[in-house]
Structure formats: C-alpha cells, structure tokens
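The complex appears here without one of its protein chains, the remainder shown in place.
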C-alpha cells in the first residue's frame, strides 16, 4: 500500500487509542485480502457470529496492548 | 462512536481494573457489530457454550494485562 | 458484582500467584455468564475435552503473566 | 492442591525454564480437570492431533514468556 | 533458509513496522511449509474466510507488538 495510514501510534486519549487498535486490526485483514468486494461478502461470516466477534475483539485487545504501551498508558 | 466511554485506564482497585477489562472486551465486539439486536440474538451462542465462554475470558485476560500495566499493578 | 474478590494482585508465592490466575480466569467466565446452573451444565463440555482444557490452560497462562509481573516474579 | 509444586520461577538454564513452562501448562490443565483417569483418556485427543499439539505448544510459549522474563532471559 | 531476509527490526515509521510484522507472519508460515505451490493452493482457504483473515490479523498483531517494542514505539 502506498498511502500513509499510520503516521504515529500516539493518540490524545485512551479511547482514540482503542479506535486506532481497531484500525490496526482491520488493516491486518486488508493487507491479507485487499479485495474490497470479498471483504464485504465475508462481513456477515464474522459480524453475525459470536465466535467471529470474540475473535475480532481479541485482535483488537492485542493491538490495544501495543498502542497503550506506546502512549505510556496515557498516565499524564 | 461519539460518546466518551474510556476517559482513562486508571482505576482505584484491581477489581475495578478487571471490570474495565470486561468493558474493553465488550467494546471490541460492539465496534465490530454495532447493531444491538444482532448482539442480543448472538448472546446464547457464546454465553451457553463452554468454548465461547473460555474465548470471552481470554479476551478479558488480554485487556486486563493492559489495564494492570497501566496501573502499575496497583502496587501502591 | 458487589462483593470484593480481588483486593490485590500480590501473593506470597508463585504457586499462590498461579492459583490467583485460575481465579481470574474463572471470574472472566462468570462475569460473562453469571448463571451458576448454566455454568455447571457446561462443565463437561470443556473439562472432558482436550481442546477445552488446553484453552482453559491458555487463559490461565495469560492471567499468570499479569500476576507474575505484578509480583516482580517473586524474585525476592 | 496442598502440595508445593512451584516454589520459584527461577531456573539455572533456559532449557530448564522451558521445561518449567511445560509444567505450568500441564498444571493449568490439571487444576481444571483433576481427575487423572479423565486426563489419560483425553491424551490421544490432543497428542495425536496436529491442532491439539499446536495449541499445546502455544500455551507453553505463553508460559515460557513468563519464566524467561522472571529469569531476565538468563542474560548472566 | 540461507538468504538474509531479516537484517534488523528497526524501521523508519510505524507503518513500515506494521509491514515488517506482516513479513514476519508470512515467514512463520513459509518456514513451516516451504513449498510455494502448496501455499498458493491454500490461499483461498484463509483469504476467502472470515475466520482465516481474523487469525492472520492476530498473528500480525503479535508480531507488531515485537516490532513496535524494538522501535521504542517510534516515540522519536
């Protein structure tokens, strides 16, 4: 990918950090499967499945560990 | 989401930190599937399944690692 | 939950720390499914299944990482 | 369990640390299912299954992270 | 493998670090199954599967934790 989508891991608040973790999780999917039509077709497979949603939340948790550490946990 | 639900990772006690980890785990699901009716429909799929509950507990464990580190493990 | 079940992450020994990690893992399940009768019914699903037991051990391992770090690995 | 099986996370060598990680992984299983006959019966389910063995190796990897950190990676 | 593919974990930007994490994830697969024809044949199994893509994103998240720590989170 040639566009810049991740200039920094720093965010102003924990909540923005959590949302960055979601972006990272989606980018991990998109790098593996860049075809947008396929991604759209697969959405119900995980978004309407308890297992799929828990797995998505797990990836977000892993990426949030990274973003939170980068921000020194927004300790102030 | 425009509401503020995560102003800080700091909590007064380890137990509140664990409960924040649960909130983070649920938010990870909700960002992926915002439709409340779908989420309600899927609840039995994981809450009445041993595998689903173990997977949920795993996501909580990952988020608790983050919250506990943010709080310096409440070492006092 | 209103009772206090996690006043501290500190334990006297690594073994007590491991047992606290088990408590955390079970609490992760119980917060997700508070109904004790359902939990009892589901027990054979994981306790008599190799996959279920390995998954349980994985959650314990994650929580033990947190407890061990909190205790500076009981280096003394 | 009343016996002492984990007096310390410190080991003389990385290899002993890896073996301690295996012990921790097995203990996680045994605390969840203490019945030895059941554990014996389940053994082929994971020891003769590629997925089961990879999952077992994953739990060992998580516990080895803990043991290695406790020992400052045996940097000497 | 005799070629040099990983001279350093350092990258100029977080985004290059994320892309290095993808490389590490693919290399983990390739060391396990070096046969390129088999890998090509298996691609639809994960790239057209929601579970497969989430699992791929999870491995990337784990490797990104390593790369980000190596780079001190590009704090500058």
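Letters A, B, C, D and E mark the chains in the order given here, with residues in each chain numbered from 1 onward.
By our rule, contacts are C-beta pairs under 8 Å (C-beta built on N, C-alpha and C of every residue); 3 or more make two chains touch, one makes a residue touch a chain.
All values reported here derive from a predicted model rather than from experimental measurement.
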Exercise for review: Sort by label and list the shown chains the missing chain touches.
Suggested key: D, E
Study note, to complete from the structure: Logged for chain E, residues touching the omitted partner chain are 4-10, 24-29, 31-33, 38, 42-43, 45-46, 49, 51-52, 55-56, 58-59, 62-63, 65-66, 69-70
Practice item. Can you list, in ascending order, the chain D residues touching the missing chain? Key: 13-15, 18-19, 22, 46-51, 53-58, 60-62, 64-65, 68-69, 73-75
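Everything below uses one rule, namely that only the chains that are shown with their structure count from here on.
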Review point. Once you find the CA centre of chain C and the CA centre of chain E, what distance in Å lies between them?
Key: 31
**Study point:** Rounded Å distance between chain B and chain C, as computed from the means of their C-alpha atoms
**Key:** 15
Practice item. Could you put a whole-Å number on the gap between the CA centroids of chain A and chain C? Key: 27
Point to revise | In chain B, residues with contacts to at least two other chains | key: 46, 49, 51, 55-56, 58, 62, 65, 69
